[in-house]
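Here it is, the structure in full.
Excluded from the complex is one protein chain; the other protein chains are retained at their positions.
A and B are the chain letters, set down in written order, and residue numbers restart from 1 in every chain.
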Amino acid sequence: MKSTWNKTWAGVLALTLVASLTACGGGSSSNKPTNTGTSGGSEAGANEKVKLKVYAQHFDDDTAKPFDYAVEELKKEMPNVEIELDPAVQDGFQKLKTYAATGNLPDIYYTDWNTLQTFSKSQNVQVLDDYDTTKEYKANLNPGVESRMVAPDGHVYAFPDTGVEFELLYYNKKIFQEAGISVPIKTIDELAEAAQKLKAKGYVPLSIFAKEKWITTAFYNAFLTREDGIGTGVFEKGDPKETPQSAVTAAEQVKKLQQAGLLDVNATNTNYDQASSMFYTGKSAMLINGQWEIYSAQEKMGDNVDFMYWPAKDEQTYENMKFQMNGSGGPQGYAVSSKSKNIDVAVKVAAFIAKKSAEYKFTVLGNPIVAPKIDKPVTATDIPAMMKRLTTDVLPNAKGYAVAVSKLSISTAIDDNTQNLLVDGFSVDDFVKNMNRALSK
Amino acid sequence: MKKALGVLYQVPLWIYFIVSVYPLVWMISYSLKNNDEIFSTNPFGLPTHFRFENYVTAWSQFNIPKYFINSIVVSSIATVFILLFALMFAFAVARLTWKFRNAVRIYMLVGMFIPLQVIMIPLAILVRDFHLSNTYGALIVPYIALGLPFSTMIFYGFMRGIPTEIEEAACMDGANIYRMFMQVIMPMVMPAIATVAIFQFLTNWNEFTLAYILISNEAMKTLPLGLLFFQGQYSTDWGGMGAVMTMASLPMIIVYLFFSEQVERAMTVGSAVKG
């Protein structure tokens, strides 16, 4: 009796396996969802409990609070869905890749374009193009942030929560006054001159946490975007085999500033905590970081801090390009595993979480850098002045954003060599030579 | 005069003593400072204001006793098996006579040189296929395997140094080979066993990368993973990390202090047997 029972089960199991194998055989071309969303029929199982595993950034207030808010909202909206959180830390998505390799991908995961590229090639991520949820989400994006959602290959892989972030040049008003430097600084020459004045007064002109390479790229990109709005995108536009002229010019500008003593001698071994502490304790006059620094800058320095637009080779270029943002939006956000058992629900939940965490950032924190338009009012009362300036002056005038580099070998080469530029003995020629080698590969 | 000279020649020893002990003091004071003190205002001195809150934060961030127990379980079980298997292997290669023993020894060496980064993903797949995911086995089994090359090499070196007469004598006495291993060879390599035990336990205790990649279950996490709780999105709480590291290292130092006594005794016994 028992053995026949087992055999029957084995038979059923074998059949389901075959069925699922043939289903897989259809391959990536059949990404089209079988049920197209809103019609009543697909909601038949709405009362069934669905458990979804979500791998999301969740390690400090900045990351945990928006997520937790979104999950609370989800309970009201889709009470049948239960979220199991697997908290992610910043590890370059190493662990997520291991999950993919071992077939353990969570239903929903938060990741960036680098990972999405490999996941799309290996069919670990659900292509979202044809879902109604996607169309709705896309229709509701803030202007200028399409690149956060639609990948360079034309597909949608993830629902973005943040908008396109960008790096600003923060400065200490008192120190500038004391050193007799008038703002805004419009040209590279003025910046170099200011550096010398600040140094003479015993300040570190600009603190940069150049131990992290992305910030050296951002620093370089600040000047490159003045020359060409797409920034480091010039290294990929039209597949150049040699470093484009605009990129050489920007390298020369960075070198010039480095030689003028703009940066601390220990810059390439300075971490964020050191660099920001230098700026906040009044040891350095300027700081470069993303717009997210506004909150702590205002908290630590009150009215004594502001940001300026990036200087360019001459005033004309400065005026033309000042609203060209030094930041690029690669696709990033909540993606859905193609291996999930509840893909359709997961797609809706992913979009919902993305939207609601954006809502939290916008309403509670007063942060305008979010991907979807939020129609709820801002409830935050103590929005930093710089944040207001962003909302009223900058974002409405923003002319465009840089273009992200897709090819990893090129982006790592840019990271390495922009860091190199900040060190004595590394010349612009070396920069060009190294970049040419990376480009010719 | 000669005595004074003798003292003089000991001065460098004590200077190096300070150089070796200072980091311990530094770590403890580091764990009682905040970021500003650590990086700019007071990087080297004792804390002027003892920030015990770093420990309180650490304690509240994650389940320290749980992580601690996990670390002890994983490190000690792995160490025991490393010692046992490595001793047996080294004995077969160093003392027994057979054809391919040199080839097998080189085979065992390869594992010492392979970077963990490339075998991590195949390893994670193996762990899954053996159904070890989210069990202590997920760490214990790889730790044993990773500890073997190094340990067998040390034991091999020590066992090669034992004169062959010893075996001949044991053979004459009619001891079989297993008894010889247990009662003659093992006691003679006691100093090496003690040393390897400390090394391997420390290595397992401090291991981070594999533990991070292979363990997702909160109930199985080991102490080094506690460091992750202090890394913010933009900023890092270095003092808090210092507190975790101090809590992880101090017991090790106490264990070591206790153990080094045993090692010393083992060594004297070892050389007495040999003489």
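Annotations for the structure displayed:
Keep this in mind: contacts are C-beta pairs under 8 Å (C-beta built on N, C-alpha and C of every residue); 3 or more make two chains touch, one makes a residue touch a chain.
Please note the rule applied: contacts and distances are computed from a predicted model.
The complex includes a chain that is not drawn, and of the options "Protein-export membrane protein SecF", "Benzoyl-CoA 2,3-epoxidase subunit BoxB", "Sugar ABC transporter permease" or "Cytochrome c biogenesis protein ResB" the UniProt name matching it is "Sugar ABC transporter permease". When the missing chain is restored to the complex, the residue among A:89, A:422 or A:439 that touches it is A:422. Of the candidate positions B:72, B:119 or B:184, contact with the hidden chain is made by B:119.
Of the residues in subunit B, those that touch the hidden partner chain are 6, 10, 13-14, 16-17, 19-21, 23-24, 26-27, 30, 38-40, 43-44, 84-86, 88-89, 91-93, 95-98, 104, 106-115, 117-119, 121-123, 126, 141-142, 144-146, 148-150, 152-154, 156-158, 160-161, 167-168, 171, 177-178, 181, 191-192, 195, 198-199, 202, 206, 224, 227, 238, 241-242, 245, 248-249, 252-253, 256-257, 260, 263-264, 267-268, 270-271, 274-275. Hidden from this view is one chain, which touches subunit A at 92, 94, 97, 100-101, 114, 117-119, 121-122, 124, 211-213, 265-269, 408-409, 412, 416-417, 419-420, 422-423, 425-426, 437.
Criterion: only the chains that are shown with their structure count from here on.
For subunit B in complex with subunit A, the touching residues are 35-36, 39-40, 120-121, 124-125, 127-128, 133, 212-213, 216, 228-229, 231-236, 238. Put simply, subunit A touches subunit B in their complex at residues 57, 59-60, 62-63, 86, 89-91, 94-95, 97-98, 101-104, 271-274, 276-278, 281, 283, 292-293.
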